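What follows is a structure written as structure tokens; I'll ask about it next.
A single protein chain has been omitted; all remaining protein chains appear in their positions.
What follows is chain A.
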């Protein structure tokens, strides 16, 4: 024995953690400042494994941070800025209290500010890191840019967010990166693929805000502060990668087209350029004006194994390119009741031309009277004056086309027609899951089958057949049944008539079929040879599968009635 007695809580978990209050005191910051610092630096609270040990015997719920993290925070230069700001506020208050206006002026001029550039660089050491984390930034910026310019947050922040989001949208348009769109009851989800990274963001509907009281605006504003900085740098880099000018400039040609209108009606001189950019109807200027983009070609190394891979890749690439140009050559006109920004963004993303009424927004390129317009997007029960040479369709058509990656037949989307459901492109059905019939239709269309004339029943049969292929056992059972039926018929024939000798038919032996049968036989044997335990497990699995199939088929059978019912209720 011997040695000093060990004291409790002087080693181990208790020394690895620090409570929030102690951390705050160590940094000499107020709680809001501490919170802000943690958010900016990306240091998050940590839940210890053994709370009682960490909390020195107490079980009171506390927020813990890792001590090493807080030590790391001590080196941050922004901490000093926070302290300076605290002192600045104190001095300003004092000056106000003493009504020393000159002092107030002087203090305000020398207001301490800080920049987050170094933090962005530190948190995202490479561009790809930043791109992976851009989802949050985009959501937040899109959200803040729709806020009213009231006292909820700084007007400057809102303006900055608007600028950044417009830049982002312009980038997506120019790079044709948009992949999926989903109109939900919350807002519109977009997914783009930038540099191989899928990026999802959520855009709120315009004018849809009631400000909830249980949200901490200060925390949100702090996140936004970081994200605006991040998004700005990412935008810069993306523009650089496409050889575009940054800050974005409109193309000279398109700018001259836009200039015809009187701009003063829409915005102040200082804001009109941003407004024109945000109209999304004009393309951007490039650093080097090249007529055609040089398309990166995959280097070919023709080895025999590689050939197929290469061919496949090229096929995919061509397909993708075709998908990116689905609206090319089409001319859209947006009526005033449709969401302009969203539709203009999508249509331009896929190469279409778009315009709207002059009085709706700045940046319209052609009038409604234009004879070359192919699609007129309307969202009202009827239109008084119609042109013969254009389709009048509802806005959902555009979204569904994007998700289907092809031009969906227009007939279902005419004015006054009950729309087919808008399906989520973010769902990926696994084998055996219930697939909505509309999706099957689209899949069939994508495969190149024209299902426009087909009746729904036929389709269902098709589906069933597909499923049957999946389940071999069922298949076999049915075959047995078919054979039995044949035998029965033969017997009946025999009983009815006399015995006859008919010329024998050569039974065609299908090698594929034979193989399948053999396999099925093998499987059956294998099942027979199973141990009791394994057999039990196998039965269980198969039961689960069958149950799923049963449910799906049940849903399908109900589908018809439910649709009917739904239509009736809607009417």
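The rule we apply is simple: a residue touches a chain if its C-beta (ideal position, glycine included) is under 8 Å from a C-beta of that chain, and two chains touch if they have at least 3 such contacts; residues count from 1.
Methods note: contacts and distances are computed from a predicted model.
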item: Absent chain [UniProt protein name; select from "Mitotic-spindle organizing protein 1", "TATA box-binding protein-like 1", "Cytosolic iron-sulfur assembly component 2A" or "Ribosome biogenesis protein NOP53"]; value: "Ribosome biogenesis protein NOP53"
item: From A:22, A:123 or A:249, residue that would touch the chain that is not displayed; value: A:123
item: Residue of A:233, A:387 or A:414 in touch with the missing chain, whole complex considered; value: A:233
item: Residue of A:100, A:311 or A:337 in touch with the missing chain, whole complex considered; value: A:337
item: Sole residue of A:87, A:148, A:219 or A:252 that reaches the chain not shown, by the stated touch rule; value: A:219
item: Options A:34, A:82 or A:182, residue touching the unrepresented chain; value: A:182
item: Selected residue (touches chain absent from view) among A:136, A:193, A:275 or A:370; value: A:136
item: Touching residues on chain A - with respect to the absent chain; value: 35, 39, 42-47, 61-63, 68-69, 72, 75, 110-111, 113-118, 120-123, 126-127, 129-130, 133, 135-136, 139-140, 143, 154, 156-157, 159-160, 162-163, 182-187, 189, 200-202, 204-205, 208-216, 219-220, 223, 225, 228-229, 232-233, 235-237, 240, 246-247, 337-339, 379-380, 394-396, 419, 421-424, 426-427, 434, 436, 438, 555, 559, 562-563, 566, 569-570
